[in-house]
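First the structure, then my questions, so here it is.
For this depiction, one protein chain was excluded, whereas all remaining protein chains were kept in their positions.
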Amino acid sequence: MMIIMHPGASKQEVQDVVSEIAERGLNSHVIEGVERTVIGAVGDSHTVSPDAFSVLPGVASVMRISQPYKLASRQFKADNTVIPFNGFSIGGEEIGIIAGPCSVESRTQLLEVAHAVREAGANALRGGVFKPRTSPYAFQGMGEEGLELLAEAREITGLPIVAEVMAVSQIEVMTKYVDVLQVGARNMQNYNLLRAIGETRTSVLLKRGLSATIEELLMASEYILSGGNRNVMLCERGIRTYETATRNTTDINAIPVLKSLTHLPVILDPSHSTGYYEFVTAIAKAGVAAGADGLIIEVHNDPAHALSDGRQSLKPEVFAKLVKQVKAVAEAVDRRVAPPLPALVK
Amino acid sequence: MMIIMHPGASKQEVQDVVSEIAERGLNSHVIEGVERTVIGAVGDSHTVSPDAFSVLPGVASVMRISQPYKLASRQFKADNTVIPFNGFSIGGEEIGIIAGPCSVESRTQLLEVAHAVREAGANALRGGVFKPRTSPYAFQGMGEEGLELLAEAREITGLPIVAEVMAVSQIEVMTKYVDVLQVGARNMQNYNLLRAIGETRTSVLLKRGLSATIEELLMASEYILSGGNRNVMLCERGIRTYETATRNTTDINAIPVLKSLTHLPVILDPSHSTGYYEFVTAIAKAGVAAGADGLIIEVHNDPAHALSDGRQSLKPEVFAKLVKQVKAVAEAVDRRVAPPLPALVK
Amino acid sequence: MMIIMHPGASKQEVQDVVSEIAERGLNSHVIEGVERTVIGAVGDSHTVSPDAFSVLPGVASVMRISQPYKLASRQFKADNTVIPFNGFSIGGEEIGIIAGPCSVESRTQLLEVAHAVREAGANALRGGVFKPRTSPYAFQGMGEEGLELLAEAREITGLPIVAEVMAVSQIEVMTKYVDVLQVGARNMQNYNLLRAIGETRTSVLLKRGLSATIEELLMASEYILSGGNRNVMLCERGIRTYETATRNTTDINAIPVLKSLTHLPVILDPSHSTGYYEFVTAIAKAGVAAGADGLIIEVHNDPAHALSDGRQSLKPEVFAKLVKQVKAVAEAVDRRVAPPLPALVK
Partner (left out) sequence: MMIIMHPGASKQEVQDVVSEIAERGLNSHVIEGVERTVIGAVGDSHTVSPDAFSVLPGVASVMRISQPYKLASRQFKADNTVIPFNGFSIGGEEIGIIAGPCSVESRTQLLEVAHAVREAGANALRGGVFKPRTSPYAFQGMGEEGLELLAEAREITGLPIVAEVMAVSQIEVMTKYVDVLQVGARNMQNYNLLRAIGETRTSVLLKRGLSATIEELLMASEYILSGGNRNVMLCERGIRTYETATRNTTDINAIPVLKSLTHLPVILDPSHSTGYYEFVTAIAKAGVAAGADGLIIEVHNDPAHALSDGRQSLKPEVFAKLVKQVKAVAEAVDRRVAPPLPALVK
């Protein structure tokens, strides 16, 4: 930790900071600059808050030097975390494509979409059964009935299942059904939920909060990792900015930044990060070009009648084109999309 | 709902929108402009998603005309909601001041601060016992033991108690102890939590999310109100912007905007909205000048050793000055700070 | 400057940084921490770019310790800069109110508004004659003809004149007519313009850019100050955020932050910072409560027919109420609005 003094700080004020550093069991290094004095506090400062020094007289600011996350860092684990699924993996050379409807709405809808995305080359099936909706009057999801439909869809298609968990009380039932627990953007800092998921051994897709920093996303993953659950994928899904031409702003920079900071796989959700079906394919390709380890895409057989997110859902035939184009980009950057499951014998 | 067609939309595309409107039980009004056609969809459209039209060919965009919230709106209830407490109220003419430590840390600390803020003129006591911390390794709060200390502080000082609830599982124990359940910024869109709080009849302080819009804050309150719990206070606590000179940016505009849109009381938290103790008093005065119905302020007897938020906590003597200055501003805008409790007989 | 090494940086890499520091004429202080090494570079580093070190192998990041502005800082000049006008001053105890139309549109309009704001208690008259408009097809201002009208209005009312300068080529003619050159938000980083204004001795009202940081605003003022023009007022006029309920977000925090960092007067423009006339009065009061040294307010006699900014312009009678209320708040914070000019003998 570096403590930067105000230009006019007195010798006594510097001395008081040094004493406080000693009281915390750390060592001081005082650097007298031309304008200001800077004091380095050396030692294991993970449990010491910068506030301990920043409120002292004469202190201008305090800067942490070390990263606040550990288990998520490349420093802790240099090799990529690779998460295995039925027939493919995410985090290694292969790029996984997760696709499906925003919400599970009915057996017919789900199976139709599941077959379509499988045929187009998707590697996993997404579908929401507990839906976080801005309005209390909007469709809130099918609940456990939807989980049964997802399980049936997996049974038939062989696709692993990804679904969002919104509350601690849903974890038990969800882990019976799903292959990946998705934590939504609005719950990225729901720490009770993160801790409880950390106790399970089900893989996790952790979405970045609407205005979470990259560091906060890593800290949220740290909650899960520190519980012993190491299969965490991070998901960039667009951040909130002043631009209103799209629903969110895809923080494409976050992909190479995260790959440099962490060993965890990084997934891009171009459906939410753009909010308009017209732009999903272009941004999916951009994500893979930037180094994403996977994509999660909303696909609906009848977007005009979707109960949620119709505006950003691709029709199956458009999704099939997306997969083709993404494959070409993946190869151009020396990766490859995970192979599709073999054709079903009907 | 207004459906705006692309400039080159065909007659058939317009007709298809009109048909879709009819299918939803709404009436169409077609306006042929110079460049574009606009179609109004009239009727009760609360359950119809704009996406139903926005994905149709030829449609450029769809705009909702009506507000998505009802119970929270001034249109639904023109008179201010006034929430009564022991000896004062919030939402009417009086301005209430809630003060106390970020976290309850010990009996000594809590009682010392409670006495100090009471003497300075605070009307209620805040103190966190379940703490949402960015780091899983940071102090997470005293839990139920802290609630017992808060109850004791109320017993001794007469100050009503405000504490944050982070999870559905905490509601039962918290409603036994506290006068106001605080929903933190990170949980503003934790809909399961909001619904469960809506089932209680304990007053609520709902903090705006870090990047929530004013409309989303009102929608979050709608979750609580629609459960039958009508005693909701809204709290502006600063939003996330590009500016890094302060921890957050106080959205002071939100105060008059909210007062125009809703009948619910509006509270300002200048401690979080600035993040630096030096600026808390200036912004507290600004909030009252702008029309806030109350303030919530972090006060600590020893900020350098606070277990959380020391940087933005006021010392008791600084808080006492703040109260005096806020009183003067309140009178200048024809309001008054709720009177302090009578001196304790020691 | 502090150079923070990567956790795994080698001894040679540290040594190379130390050599580079020496080459720049600075001294090194090496602090070996538990995880990382930090190197302090001490000496006059104003002309050394952090990039000189940040691109070296093993360097994680480089932090400047000193403020990049000098002449604008409180450290350089502890006492407030007080700018004198005809009959009042800005920056001292008095609060100045500048009011008038967004654009000068005609002699009748300008004189009508000028008389109205004078009578209501304004201390100076604003009016744009060169208008920065988002659209090339919108009204672009009356140009020099408008300056003549402003001069006539000053002649009649005695109010000093504030008008925006958009280009270096306009400076000569404008300084003949106006008392204060306003630099608009879009030109805050038009460095050629700032330098040229720095060569004049006309007072300046420098508006914060739409997404400028507080530090960037101070750096922009440094351009003017370093030319020898010391009469610079800074103006908070709202920043761009994700919130769309108002035109901009008033960064009310900027007022006490600026007052702590600089000796220059700080003005608030609640017309632009809200964008809606309904909210101007509340935010004007908040600004004064937070410590602003002045206000600049758009007033129009017929907002519905204003050629620009009608939505945020106050009618004269509403402005008169604003002045009364602002006076009360000013007194509550131990300031006072500058006295109005004596009534005109008609």
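Order of writing sets the chain letters: A, B and C. Residues in each chain are counted from 1.
What we mean here is this: a residue touches a chain if its C-beta (ideal position, glycine included) is under 8 Å from a C-beta of that chain, and two chains touch if they have at least 3 such contacts.
Quick caveat: nothing in here was measured; it's all calculated off a predicted structure.
Of the residues listed, B:63, B:156 or B:344, which one is in contact with the missing chain?
Of the candidates B:63, B:156 or B:344, B:63 is in touch with the missing chain.
May I ask which residue of C:205, C:219, C:252 or C:295 touches the chain that does not appear here?
Here the residue in touch with the unshown chain is C:219.
Which residue from A:41, A:214 or A:323 sits in contact with the chain not drawn here?
The one listed residue touching the chain not shown is A:214.
Consider the whole complex, including the chain that is not shown, and state which of B:126, B:154, B:208 or B:240 touches that chain.
The one listed residue touching the chain not shown is B:240.
In the full complex, which residues of chain C touch the absent chain?
Touching the missing chain: residues 20, 46-47, 49-56, 68-69, 132-138, 166-169, 186-187, 189-192, 195, 209-211, 216, 219, 222-223, 226, 240, 277, 303-311, 313.
List the residues of chain B that touch the chain left out of this view.
For chain B, the residues touching the absent chain are 2, 4, 7-8, 29, 31-36, 38, 40, 42-44, 63, 65-66, 75, 211, 240-242, 244.
In the complete complex, which positions of chain A touch the hidden chain?
211, 213-215, 239, 241-246, 249-257, 260, 273-274, 278-279, 282-283, 285-291, 325, 328-329, 331-333
Here, only the chains that are shown with their structure count from here on.
As a quick test, compute the distance in whole Å between the mean CA positions of chain A and chain C.
39
Approximately how many whole Å separate the CA-defined centres of chain A and chain B?
27
Measuring centre to centre with CA averages, how many angstrom lie between chain B and chain C?
31
For chain A, jot down the residues that touch at least 2 other chains.
211, 240
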